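What follows is chain A.
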Amino acid sequence: MMRQVPGPRGRLLTAWLAAATLSLSATAAWAADQPQSGGTITLATFKEPRCLDPTVGGDVPQDIIAHMFTDSLISQTEDGAYHPWLATSWDVTDGGLTYTFHLRTDVKFSDGTPFNAAAVKANFDHWLDPKTGSANIAPQLTNLASVTAVNAATLVVKLKSANAFFLTTLANPSAGMQSPQAMARGNTLNCESPVGSGPFIVQKWIHGSEVIFTRNPNYNSPPPQALHTGPAYADRVVWKVIAEPATRFNALLSGEVGVLNGLPPEDYITAKSSQNIAIIDDFQPGVPWQVDLNTKRAPFNDVRVRRAFRYSLDAPAGLRSIFFGAYQPAGGPLSPNTPFYDAAVEHAYPYDIKAADKLLDAAGWTGRDAQGYRTKNGQRLTVHFPVYASTQPADLALYEQLQATAKKAGFDLQIEKQDDSKVYARQYSWDYDLYIDYWTVNTPGALTFIYDSDGLTSLDGGYHNNEAGISDPHLDALLAAGPATSDPAKQKQIYDEAQQIVSDDALAAPLYVYPSIAAFNTDKVRDVRTDWSVHSVTLYDAWVPKN
Partner candidate 1 sequence: MSGADTLAHVENLTVRFQRPHPRTVLRDISFTLQAGRILAIVGESGSGKSVTGRSLLGLAGAGAVVTAQRLEIVGQPVLGLSQRAWRRLRGKEIGLVLQDAMVSLDPLRPVAAEIGEVLAVHDIGSRGTRPARVIEALTEAGVPRPEERARQRSGELSGGLRQRALVAAAIAARPRILIADEPTTALDPTVQRQILDLLRTMAERGDAVLLITHDMGVVSAVADDVLVLKDGHVIEQGPAQDILRTPRHAYTRSLLAAVPGHRSGPSRIAETSDETPALAVSGLTKHYPRPDGAPVAVVQDISFTLRQGRTLGLVGESGAGKSTVGRMLLGMTEPDAGAVRLLGDPWSGIAEPLRRSRRAAIQMIYQDPLSSFDPRLTVRDILLDALHAAGLRDKPAALRRAGELLAQVGLPERIIPQSPRILSGGQRQRVAIARAIATNPRVLICDEPVSALDVITQAQVLELLDSLQKRLNLSMVFISHDLGVIGQVSDDIMVLRDGQVVEHGAADAIITAPKHPYTRQLFEAALHLPKAA
Partner candidate 2 sequence: MAQFRDLAVAGARRLATRLASGLLVLWVSVTLTFLALQVVPGDPVKIIAGPGAVLTPDAVAALRQQFGLDQPAVERYLHYLLGLAHGNLGMSYESQQPVTTLIFGQLGSSVALTLAALSVAWIVALLGILLTAARSPVWGGLGRGFEVITSALPDFWLGLLLITAFSFKLHWFPAIGRGLSGLILPALALGIPLAGFLGQITRQSFEDAMAQPFALSVQARGASDLRLRLRHALRHALLPGIALSNWSVGWLLGASVAIEQIFARRGLGALILEAVQRRDFPIIMGSVVLIALVYVLVNIVTDGLTFLVDRRSQAGEARA
């Protein structure tokens, strides 16, 4: 058969067809990049919240799920700046002692009750009610004087002393506004199905497995930094708990799960090199993951021994080998993305066995026993480190590496893995030399929590936040002055000095910055973004591509 050469008409036809196909596919591609309504987003995280009401107790899983179904009064952006949300504006008067909030009047909770000043007051009452047992908000509001609903759209809050980080607390998901009617049902019901004004509504909580959300069709109150307004795109969100890291990650790879909140460090490299996996690489502000040194008893009652201990640890090397470069080492008392972080103390104690040896010799630990550990007056230089039974294996591996380098300087670091409640009991009774610590909050107020002498006692002889056992009046004064002033230059000066003190005193040995790495499968979900108030993911703008 002869090959047919297209005639002039044929050539035109071909051209038209080509153009049409090109523009159609371009449209399709453009359309495919546009958010579409509908679909289910499945998110997997590693720990189940104890209760869905973010203020009962208040642990990290509760925090990161709260903005799914609540809005807060104030929103925050990456730079820490405050923006309106359910509060349209606010005035700070009386030298920081009085806050007057102007509230939106067109927002309803998903059970139909209106959002107003009375509702906000009810929330404050709920946070401070001992029955609620709030461990996150209540401790930050100890200096609250009064909360008054002037009218439906105006709320006045008076503090006993100025607190520059008061607004940060209100921006947090744990301060998400809940329906007073819902809260009145009591903890049992409110833990199962709390009610807020957020983009999604809690439909069902299957314990041990997942929480199911449905879209709130009447949602009209996104924060200003969101990409769109109106209801969320996805019909449904399934918030799953998958404890086993390998299972969790593989579910993401295969698409069974669309978003991973908490990428296992060992899978970081695989995720980075996968075509369809996008990574949100972030870490938590506040006090980093560290071990506090108990200054109340030997051997860490001697600052030379403490400093020697810090010199004998090589956390960065351990992190490289165990966490595959996914975790960033920490050297100072604050995490680098905390406001008023001071880089000056980041490398105060590089890994230096010789320096450690010098200090220990000076401190009198000159003897050596048969195993090579240092001794003084017949006593071995033992450091007791109780760790929870629920400690992640990777962390344990890190501690073992620290143990190895500490041994070179003559420390007998004993990692004592015990039942969680046994470990708590040891904390209560100061029976430890090292204790794990971290505090996630996007203000330097984290330092107060950890190092202020108020944190030495617990009101019922239990958990004491100040684990180093330090009581330094000068440090206390600095930490109290910080929030009291709103002059950034002064605050910088105060917090620089505070960080210097903590570092010089070697009150803690920071290990790594607590990561907040999320990943999502772009075949299954797009536009997963970060909620900066808690450094976790927000699904309000996320949508499910149809393919």
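Quick note on the criterion: a contact is a pair of C-beta atoms (placed from the backbone, for glycine too) under 8 Å apart; a residue touches a chain by one contact, two chains touch by 3 or more; residues count from 1.
The set was built so that all candidates are chains of the complex that A comes from, given by their letters.
As the structure is a prediction and not an experimental result, all values here were calculated from the model.
Undergrad: Pick out the one candidate among 1 or 2 that is in contact with chain A within this complex.
TA: 2
Undergrad: Given the complex with candidate 2, which residues does chain A contribute to the contact?
TA: It comes out as residues 50-51, 56-59, 130-131, 133-135, 138-139, 142, 187-188, 191-192, 206-209, 240-244, 246-248, 250-251, 253-254, 256-257, 389-390, 419-422, 424-425, 458-460, 462-463, 465.
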